[in-house]
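Removed from the display is one protein chain of the complex; every other protein chain stays in position.
Going in written order, the chains are labelled A and B, and every chain counts its residues from 1.
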Amino acid sequence: MRKCVTFAAFVSIQLRVLTMRPSVGVFLLLGVLALQSTAGVSAQESHDERPVRIVTLYQGATDTALALGLEPVGVVESWLERPMYRYLRDKLPAGVRYLGLETQPDLEAVAGLVPDLVVGTRYRHAAVYPLLSRIAPTVIADTAHDVEAMLEMMGEATGREVEAQALLAEWRARVADFRCRAEARLGDAWPQRVSVVSFRGDHVRLYYDGFARSVLDQLGFLRPAGQRGSGWGIKLVSRETLPALDADAIFIFMRDDAAVAELHREWTAHPLWQSLDAVEQGRVYYVDPVIWSMGAGILAAHQLLEELYEHYELHDVVHRGEGGKC
Amino acid sequence: MSSAVVVRLAGGRLSLRFERRAFAVTLVLAVALAASALASLSLGSQMTSPEAVLEALVVPQRSDIALIVHEIRLPRVVLAILVGACLGVAGLLLQGLVRNPLASPDVIGITGGASLAAVSFLALGGAALGEAWLPMAALSGALLVAMAIIALTGRGVTPARLVLIGIGMAAALGAGTMLVLVLSPDTTAMQAYVWLTGSLYGAQWREVAGLAPWALVGLPLALVFARRLDALALGDELAVGLGTALQGSRMALLLLAVALAGAAVAFAGGLSFVGLLAPHIARRLVACRHTGLVPASAMIGALIVLYADLLGRIAFLPRDLPAGIFIAGIGAPFFIYLLHRWRS
Partner (left out) sequence: MLTTPEARLMGLVMGALLALAAGLASLTLGATAIAPATLVEALLAPDPSSVQHLILRTERLPRALIAAVVGASLAVAGALMQTLTRNALAAPSILGINAGAMCFVVVASSIFALRSPLALAWAAFLGAFVAALLVALLGRGRDGGFSPVRVVLGGVAVTALFVSLAQGLLVIDQEGFESLLLWLAGSVAGRGLDMLLSLLPFFLVAAGVCLMLVRQLNLLVLDDEVVKGLGQRTARVKLLAGVAVIVLAGGSVALAGLIGFVGLIVPHMVRALFGRDHRWVLPGCALLGAGLLLAADTLARLLMPPQEVPVGVMTALLGTPFFLHLARRRSFTP
């Protein structure tokens, strides 16, 4: 904080000089100033106490912060179920300030909250990171979907390593439990190859990457052979490409919207849809769009897992393996 | 002669002649710009009074809003002014060059080149290189397109050909941009769309420092070159008769316009209409030769971007909307009105 003030003092001295000079001088000195501003101040990430005033600038960070038992003073709006996803809403403190969209959070409001810690992500906030770190100590997550890495990073940044490790252990135990039960339930059909599909207003998306896909990978699910492409996934517009979706099971999420529902009706009524393996086996699961594509934190991951337990009816699986312990 | 103000520079070797009306208008615009900048500095999601802002500017040690004023609002205001000035002047140069008041950097593909480069950069994960490279990518896109236009136009840079080839390039670049957008995931596409619309969100001194050299060199140069535009405005035969090196002048003016527009777009995204609107308004206010039009266009461009950005910042709190939306929404109808007047 002190560094900011001294820097600002320097700016103002320069500015007072500037106001007396013709415009050319203004530009020149501003240039010099700006150079100094980038060189002079760097992020301050060391802190003595555990931060209490935390601002989270993307959905995964809000989710993770709440999982760690923190009470953010400022969060960004959600993409659906505005202003905040229902699964997180009642965990948020009452006076929390909404800072606009994840893509362009209101920086002044962040500064106005005088936070101890700001959490952003490289994919959104790399450009404003220098500014954020002048407002408050800032950590920038490097991964978009890796729940475990995010948990560890935030635990460290907030001085809650112990809590983070406990949550991590709990999560890994549950993952192991899921694998064991799924194997017991499905036998040779495990591990399954699954597709993650989303219906939109005018096209259908098949995801190769993303939050849901990364959790499914961790749980031991596989990808169909055709889905090895790099990048986030593909958009399909013609029903004749339906076979590209095929897998042992298909997870579908979609928004509650008339155009989406219509497209979904058209596609699922098509004979090519009916002839997909997953459809014939009755393994098409409709899942929550918020949990599967937007929450992107440890709480969402738990809920996703819970949905899988329900769909595969794993709660009542009793371990049957030789010495297996589910 | 009595109605003119002559500014002599460099020991009288360079003199700029302003008509008196242009001089007065420029002064009024400068005052308006300063007042608007102060207003913009005082407004935001955090309530601050102009006095507190002034105090923060002058004695930041005593102010608790120094950070907001110096680090968040001031760079954004300065960037808006620089961007608007560059675009306004670039539009003026192009319109004079093509002798058509409908030309502007976005029409002849300069913005399109910057856009395709920037959107590809975002979509191909250029962020991994560091966001600071985005303006570089956009600027090189703009310059490459300008070079392609010049190469395709061939030796005789006639206004008509220049503009038509620019339009063709713009269409192809737009298609390329669309392809990249369709193939990228939502989040990138949205980010790219915000960029295409033009936004000054998150402006920092780093960006100001990046644009300042271009404005610093380009705007005075435009002032010096403006006289050639007056000669060009008379038509090819007369201009040659007056001893103007036609092709050389056109090339220099084109490059200058591309540099100004490319640099502005690189740091603010695909703002359209500023380069189209600012010179029109300037002409209505000043009604004189190009030397007087340059500062007026620059300041009007700056005012347009400044107010559009201010609206984007405070009209839909806590959302921060791209300035480009407001320029298009208010500027477009105004533009049609202007054209109507210009015809009758």
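By our rule, contacts are C-beta pairs under 8 Å (C-beta built on N, C-alpha and C of every residue); 3 or more make two chains touch, one makes a residue touch a chain.
In this text the structure is predicted, and so the values were computed from the model without any measurement.
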{"item": "Hidden partner chain, touching residue among B:A80, B:I165 or B:A266", "value": "B:I165"}
{"item": "Listed residues B:V25, B:L41 or B:A103, member touching the removed chain", "value": "B:A103"}
{"item": "Residue in contact with the excluded chain [from A:G69, A:P93 or A:P243]", "value": "A:P243"}
{"item": "Hidden partner interface residues of subunit B, rising order", "value": "100, 102-103, 106-107, 152-154, 159-161, 163-165, 167-172, 174-176, 178-179, 181-183, 186, 189-190, 193-194, 196-197, 272-273, 276, 321-322, 324-329, 332, 335-336, 339-340, 343"}
{"item": "In subunit A, positions touching the absent partner", "value": "79, 200-203, 234-241, 243-244, 255, 257-259, 263, 266, 270-272, 275"}
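Quick note on the criterion: only the chains that are shown with their structure count from here on.
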{"item": "Between subunit B and subunit A, distance of the C-alpha-averaged centres to the nearest whole Å", "value": "37"}
{"item": "Complex contact set, residues of subunit A against subunit B", "value": "4-5, 7-9, 11-12, 15-16, 24, 27-28, 30-31, 33-35, 37-38, 77, 98-101, 103-109, 111-112, 122-123, 126-128, 130-131, 134-135, 231-233, 235"}
{"item": "Contact footprint of subunit A on subunit B as seen in their complex", "value": "44-46, 56-61, 66-68, 70-75, 78, 82, 127, 130-131, 134, 182-185, 187, 190-191, 194, 199, 201-202, 204-206, 208-209, 212-213, 215-216, 220, 317-320"}
